[in-house]
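Yeah, one chain of the complex is gone here, protein chain that is, but the others are all in their spots.
Letters A and B mark the chains in the order given here, with residues in each chain numbered from 1 onward.
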Amino acid sequence: MPSDPQNELSLDSASDAGEAHAFAHVRHQPPHPLVEVWRDFRESKGALAGLAVSVALVLIAIFAPWVAPHSPIDQDQSAFLQPPAWLPGGSWTDPLGTDAVGRDLLSRLIFGARLSLFVGLLVVTLSLAVGVVLGLLSGFYRGWIDSVIMRLVDIMMAIPSLLLAIAIVAILGPSLVNAIIAIAIVNIPFYIRLTRASVVAESAKDYVMASRVAGAGHLRLMFSTLLPNCTAPLIVQATLGFSSAILDAAALGFLGLGAQPPTPEWGTMLADSMQFVQSAWWVVTFPGLAILITVLAFNLMGDGLRDALDPKLKR
Amino acid sequence: MTSFFLKRLALIIPALAGVSLLTFALVHLIPGDPITIMVGIRGLTPERHAEMLHQLGLDKPLWQQFLMYDWNALHGDLGRSIFTRQPVMTEFLQRFPATVELSLAAIVFAIVIGLPAGVLAAVKRGSWIDHTVMTASLTGYSMPIFWWALLLILLFSVQLGWTPVSGRLSAEYWITPHTGFMLIDTLRENDFDAFENALWHLILPAIVLGTIPLAVIARMTRSSMLEVLGDDYVRTARAKGAAPWRVILVHALRNALIPVVTVTGLQVGMLLTGAILTETIFSWPGIGQWMVQAINQRDYPVIQGGILLIACAIILVNFLVDLTYGLIDPRIRHPR
Partner (left out) sequence: MTALLDIQNLRVEFGAADQPFRAVDGVSFTVRPGEVLGIVGESGSGKSVTSLALMGLIAYPGRVSAERLMFDGQDLLALPPKRRRTITGGDIAMIFQEPMTSLNPAFTVGWQIMEALKIHGGGSTRSRRDRAAELLSQVGIPDPRRRLDTYPHQMSGGMSQRVMIAMAIACNPKLLIADEPTTALDVTIQAQVMDLLLHLQQERGMSLILITHDLAVAAEAAHRVLVMYAGQVVETAPADMLFDDPRHPYTEALLAALPERARGQRRLNALAGVVPGQHDRPRGCLLGPRCPYAQERCRREQPMLHGDTQRQVRCFFPLAASRTSIPQSA
């Protein structure tokens, strides 16, 4: 019997193995999981937009000194509180206007991107590192380690995060670095909880038992076997944690406890600007807008990631 | 049900003990002591300094200070503010109602708008309504709330002149604080002008504070509804010939609300965080503002007592949420 050239024959061994069929049956090669994630991610226009903006922001941050028209701390004594270029009194040398001491707003915002992205990255790295390790220990060993760590988590989560962060900054002294440390510390409980929950759920599964039986040591079990399978929710939380770190740093800056003037951190810029709500709206609007756009972009990405990874989680 | 209740109650005590330990440790790690701050650059003779420290009991060994503190705390005595000399508990009780009133208003706002929005978005999945709700919510919690507050002030107070900029009540009104809730107190005195005034003062801060909870509630409701709408019993309800609205509001929503209630309860922590910023901008005399001041002034008793009481409040609310959860979900009320 001639076989259909398009398809390959594949026979079930439990059936009439010898009979040739006129028909065919397609062979399926499942695509690589990362490719599938990307495909699902691509489906959401919002997520793509978020990704595009995030990439743009990263580029702006990296190339800030070349992108920005002026230095962020140079004061132009002749142009205090100049409105944006498209309003009367503005000029294109300072496209978004200037602040109370004549600094170009656009340049400050661009350098501020550097700071904010740096803050986000550092905070997430620190809290992820500590949180994941503690979560692994907690979920893996259980017993008294688990009790102690989880009690600590409960206690930390019983205090509003900003309050705790403010208290920590008060101990360490107000500065951007201390703000980063404070926010990282405050975020650790979330990662501990998340990791622990994943570890506990996965530990009950057969592949972990198999590794154990094969003689894998504790470290190997924790980091090579369990951890890779708990990454999906962690990735999503990390993306969202990145954006909330930016918001928290801005909040601390706003309260005068984060980056100190003249550092062009977006929150700090807003702290100075409260008095100009009526007279110079651009000093108030643009830094906040910058924060909004950045955080929104990363949140959209995080959402898209969550949706793309979710079927994997469920599977 | 009672065992559920008692188990939850038992977990509270170690949590509180832990919080008091943590805050004690934190507070005493803050460099500088309150006396130096109070006195400022002028400086004090070392003897006078030591004398004042002794007066405030700050020279005893730390562990002793901690135990004494806890003992007093159980009796409701959290010490006195170093600056105002008032008992911490008294100051807290004076200011707490303001924060509670603001938070309640914020949560009401968040639920009244967020819940229907989430249900609608789920039912009309993929439509423009869905996209609008999702985008608006996402924007809502991507914004720095102090900026949002400034924008709203810019629009409604400065440009339109509809709402006042700060405080709870305009200077020309005087209300004897009874419950501490401005809305209630003004009504008690039958002063409807003052009531209206207080309401106007409340609106903007409530909207600002309620924005993030609104976003969270809308999204949570939507995702919970979407899950529930795919459940078998919804299909059964349709197979019974129930009208679509009945299927959604009676059958689906009832089950979808369970996780939403949990999330809303957890929002209390978020609310207090937001309250700190909101109260600062609107000069709202609540505990958020109180705490920021205290930290800047190194007012130990206030910081310690304040955090302890706030944590107490949060733990209490979480406890109440757990109970509500039990009420809504029959599986917890009547275990097999």
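Everything below uses one rule, namely that a residue touches a chain if its C-beta (ideal position, glycine included) is under 8 Å from a C-beta of that chain, and two chains touch if they have at least 3 such contacts.
It should be emphasised that the depicted structure is a prediction, and the values quoted were computed from it without experimental measurement.
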Filtering B:K7, B:H54, B:H178 or B:R331 for touch with the omitted chain leaves B:R331
Among B:R95, B:H251 or B:R298, contact with the omitted chain is made only by B:H251
Of the candidates B:A237, B:V268, B:M291 or B:A313, the residue in contact with the absent chain is B:A237
Missing-chain contacts on subunit B, rising order, are 231-233, 235-243, 251, 254-255, 328-331, 334, 336
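By definition in this document, only the chains that are shown with their structure count from here on.
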The distance between the C-alpha centres of subunit A and subunit B, rounded to whole Å, is 26
Subunit A partner, complex, touching residues on subunit B are 14-15, 18-19, 22-23, 26-27, 29-31, 134-135, 138-139, 141-144, 146-148, 150-151, 153-154, 158, 269-270, 272-273, 276-277, 280-281, 291-292, 295-296, 298, 303, 307, 310-311, 314-315
The subunit A residues in contact with subunit B across the complex are 46, 151-152, 154-163, 166-168, 170-171, 173, 243, 247, 250-251, 254-255, 267, 270, 273-274, 277-278, 281, 284-285, 287-288, 291-292, 295-296, 299-300, 303
